[in-house]
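So, chain A:
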Amino acid sequence: MKDKVSPECKSDELNFFDLSPSDKCLVEKTIQGGFSRRDVLKLMMVTGVSLVTAQNLLFTGQQALAAMPKKGGSVRMAANLHGPDDQLDPPRFTSTIDYVRGRAVYNSLVQHNNDLTTRGELAETIEPNADASEWTLKLRKGVVFHDGTPFTADDVIYSMNRHMGDDSTSVVKSVLASIQEWKKVNSHEVKCVLNTSNSDLPTLLGLYQTKIVKNGTTGDGIGTGPFVLDSFEPGVKSVHSRNENYWREGANLDLIEITAITDPVARVNALIAGDVQLINQVAPSAFRQIEEADNVTLLSTPAAVQLGICVLKNAEPGMNDDFVKGLQYIQDRERVVKRILKGKGTVANDTPISIAHGPDFCSELPQREFDPDKAKFHFEKSGYSSAELYVAPVASGIEEVCLLAQANCAKIGFDLQLKKVPTDGYWGAVWMREPINVVTWNMRPTAQSQMAIQFGPGAEWNDTYWNNERMGVLLQAVLSEIDPAKRHEMMCEMQTLIHNGSGMVIPAFTNINDGIAANIMGMPTVPLGALGALEWPEFIWLS
Partner candidate 1 sequence: MNEQNLEKLLEVKDLRISAYNDEKQEIQIVKGVTFDIHKGQVVALIGESGSGKTTISLASLSYTKPGLEFTGGQVLLNGEDVLTAAPLRQRQIRGANVAYLAQSAAATFNPAITINEQVTESAVLHGILSQEQANERALELYHALELPNPDRIGYRYPHQVSGGQLQRLMAAMALCGNPDLMVLDEPTTALDVTTQIEVLKAFKKVIREENSAAIYVTHDLAVVAQIADHIVVLYSGEIMEQGSADKIINHPGHAYTRRLMDAVRPKPAAGMGGTVGAEFDRDVPALSVEQMTAGYGGIVNGEPAIPILRDVSVEVNNAHVVGVIGESGCGKSTLARVMAGILPQASGKVKLEDEELQGSLNDRKLEELQKIQFVFQMADTALNPKQTVGQILGRPLEFYRGIKGKEKRAKVAEILQMVELPPEFASRYPMELSGGQKQRVNMARSLAADPEVLLCDEVTSALDSIVGANVIKLLTNLRDKTGASFVFISHDLSTVASFADEIVVLYAGRVVEQGPTDEVLEPPFHPYTRLLISSVPELRIGWLEDTMQKREMAVGIARGVEITAVGCPFYNRCPMGIDATCDKEHPPIRELENGHQITCHRTVEELTEAERETQQILRGYEKLVDESMKVVV
Partner candidate 2 sequence: MNEPEKQNVEAGQEVLDKLDKFDELPDAPPKRKLKLSWTGKIATMIVVFWMVIAIIGPFIAPFHEMDMDGDDSFLNAHSNEYGTFYLGTDYLGRDTFSRVIWGARMTIGISLAATFLAYVIGITLGIAAAVKGGWVDMAVSRVNDAILALPSIMLGLIAIAAFGSSIPILVIIAGIIYASSVFRIARALGLDIMVQDFVEAAKVRGEGLWWIIKSEVLPNAAMPLATDFGLRLVFVVLFISSLSFLGLGVQPPQADWGSMVRENLAGLTYNSWAAVWPAFAIASFTIAINLIVDDISAKSGGSLAKKMV
């Protein structure tokens, strides 16, 4: 399968292997020499590398140094949310804490790399047919579940089928809708038949929810993963110890404890006080606190996590394009990134695609700037002088974005009222229902899936009800397009359509901001989710 990331377009994401030998050795030395990572970062900043890159560099560096990881030790991770609905049943995974537990206990068929390419995990190889409408997966042999039963094709078929069928309650049911059926070829080979051609299938098999459970079980915590489940109390914590007969080299840590601290301030304090070693969802207001502390690092991974305001196109006032324009022009994007996200983010152009998507990002599309006069003009043209925006703190920074917009609207005499509602019940009662609401989306591994899920005509979660036939055609076509140039053209056209036509107002992408103890090494940085998309349990070690 094709490598989607070519070096030139990852210009700002310098890779460890591109370093000169001397730099290499500097990094190695510093890392081994137990310098605090802040020293290293400072050092590199001096050499004019952006902090983002520098950190990235550092992590890739560590991965390169995975040659000499230390065994032993234990870490405690504190997620941002947990509750009685905590799960060990992959199809029902909805929160970071579920994902990380799944990552520790189970394996997927496919695994993501830092650069968003994929590699086989339980599947040794994944081969598409000519039009990528049928895929053959060769499964790893000699893999056993924690209870000793060997892993076979049946487990795969069973696990994957749970995402299909009418009575399936899988969270990703509709994402995997393109899969028609799973066929068992032999004990260690399966076929996946699609109802359309899809060259991105592997990425779908690497979702948090597509973990392989033992045939016939529903998430009792018995998987093939790097850690064995010792104890699990929903809403409290789970403890996992290393799986000694793991099918590959295996985890370095002896023990991991996974819990959550829901109060953001308390979470950061716990990290600095050393009570936990990994936290996700660091609020911008706490960046400085972490950066100033010696024993911890802020791990900020650039990603396409959009802070979006959905204006429904099928209702007042969204039907009116000028209104949407007004709302888009009043976004002070630079300020959002600089002030609200404290620089840990990137300006967005009212499209869901960011530079993190690599070549599919349309850099040609002119950036929409903060322009109160244009906004005023459009608002007046639209005939609206006030509107009500439903806000829930679904992503850190979103509320502040709205506050800033409100303040700026006020300055041009437009009354943007904020209606704050609780997060619980938001997705059911507000999102896609109230005429103006906020949204955030985890980054999808490909630009196509990112746009398909949100802007595909008639798509399940087309959250601005903007249905554009051309969009649908392109989304389908791009999947079978091989030529990079043409493909990029299509991508650009789609982003332009969204940029001009849709009801989405996306002022910025926020980085994924996590805090980790300084002595944690080998931290993966897959930008698909918090803490390297939770790939860490198997790979990190303590220096």
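Candidate entries met the following condition: all candidates are chains of the complex that A comes from, given by their letters.
We take it that a contact is a pair of C-beta atoms (placed from the backbone, for glycine too) under 8 Å apart; a residue touches a chain by one contact, two chains touch by 3 or more; residues count from 1.
Small disclaimer: the values here were computed from a predicted structure and weren't measured.
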Just give the number of the candidate touching chain A here, out of 1 or 2, all from the same complex. 2
Going by the contact rule set out above, which residues of chain A touch candidate 2 in the complex? 264-265, 268, 283, 285-286, 288-289, 339-340, 391, 393, 399-400, 402-404, 406-407, 410, 418-425
